[in-house]
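One chain of protein is taken out of this complex; the other chains stay put.
So that you can tell them apart, the chains are marked A, B and C in the order they are listed, and the count of residues begins at 1 in each.
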Amino acid sequence: MGRYHVSILEDALEPAAWMAEITPNPDTGAIATFLGLCRAEGGRLEALELEHYPGMAEAEIGRILETAHRRWPLFGILAVHRTGLVKVGEPIVFVAAGSTHRDAAFDAVRFVMDYLKTDAPFWKREHLKGGVVGEWVEAQSKDDTARARWSDRAQDAPQSTS
Amino acid sequence: MGRYHVSILEDALEPAAWMAEITPNPDTGAIATFLGLCRAEGGRLEALELEHYPGMAEAEIGRILETAHRRWPLFGILAVHRTGLVKVGEPIVFVAAGSTHRDAAFDAVRFVMDYLKTDAPFWKREHLKGGVVGEWVEAQSKDDTARARWSDRAQDAPQSTS
Amino acid sequence: MKVKYFAWVRERIGLAEEDITLPPEVDTAHDLILHLKARGEGYAEAFARDGFIRVAADHTHITHDVSIRSAREVAIFPPMTGG
Partner (left out) sequence: MKVKYFAWVRERIGLAEEDITLPPEVDTAHDLILHLKARGEGYAEAFARDGFIRVAADHTHITHDVSIRSAREVAIFPPMTGG
């Protein structure tokens, strides 16, 4: 893997295979990862349907990863995101970062997840138990709060005019 | 996987296989992981030799995982640690936690790593390039600092009389 | 100019994308939303809470006060829910 990598997948996301993509450099001492999965929401859901904005999704995630690269000393970072129908228990997103020390790897992955939630052009719609297509998921203010925790160093935020 | 799991391994640690051990519950939305690897330290090292205290190593890691379980709402958490000779680029430790939301999963894994570094009875000795057995690695004060960041809620720290 | 719509904005308008010839008075993203709102019920419904709507110009997020006149592609969509 090079400096950073973004993939948008129509098919199953295999975290183990993507984890192997972070090939450790001889000075990589730490690899942190995050896997986001489709939750049943207490048995209410069967799946989530993910719509995305092709072209912008890759570009925006790329900007987030580049920002993480500038902000922490990383050997590599990747983000993989599903589109289409994702069943309960299946992966939606996987982020992995490698660094010399653990704090940089943990912070970079968490930063990328916080920005992905609010800035990557993906939209989820619920598919209810029994096959009924439900509502679009509403954005949560706690995700804006999570993103804001990084903004005391806002000069490092992904570049955008918003 | 049950509530928590600890393994001490004499042989290669395969992170992908251990990642699969965190079987998502239908309400698991987040799995965070950490992989610690043997670093070359700028080409100086060939390997690290890990000594451990059998019996206490499992017990102490178990106490750390139990504390994480009490402190965050987790579906499962595991920690796997190597002993013996670990070559540059090979895994030393793997920690994974599953929860409904990402903050709990991230915090639990980081907490476990911070406590593992200072409290789990393992000792590393350097094997230098060329095969010479080097010095025992010295404990770092920054690891005590990392552990201390959790102690504003010290009542939740792993129980011990120290 | 190509204008794309996503998620419930797309559904309410009934189109995934369309080509729009900007009238001279349309400068910012806000102007574009007001212009589209006048085109029919679906648009009016999609942009009812227009402060809530997000806009991107050429694959980059912009605020509503930014000019979109030089953009090749503008996208209008609800707050994002990925990750």
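As a convention for this text, a contact is a pair of C-beta atoms (placed from the backbone, for glycine too) under 8 Å apart; a residue touches a chain by one contact, two chains touch by 3 or more.
Quantities reported herein were computed from a predicted structural model and do not represent experimental measurements.
Colleague: Using the contact definition given at the top, list the shown chains touched by the missing chain.
Modeller: Per the contact definition above, the missing chain touches B.
Colleague: For a quick check of understanding: of B:Tyr4, B:Phe106, B:Phe122 or B:Trp150, which residue touches the chain that isn't displayed?
Modeller: The single option touching the absent chain is B:Phe122.
Colleague: Which chain B residues touch the hidden chain?
Modeller: Chain B touches the chain not shown through residues 36, 50-53, 55-57, 59-60, 81, 92-93, 113, 116-125, 136-139, 143, 160-162.
In this section, only the chains that are shown with their structure count from here on.
Colleague: So the centre of each chain is just the mean of its C-alpha atoms; given that, what is the distance between chain A and chain C in Å?
Modeller: Chain A and chain C have C-alpha centres separated by 25 Å.
Colleague: Two or more other chains touching the same residue: where does that happen in chain A?
Modeller: Touching at least two other chains: 36, 113.
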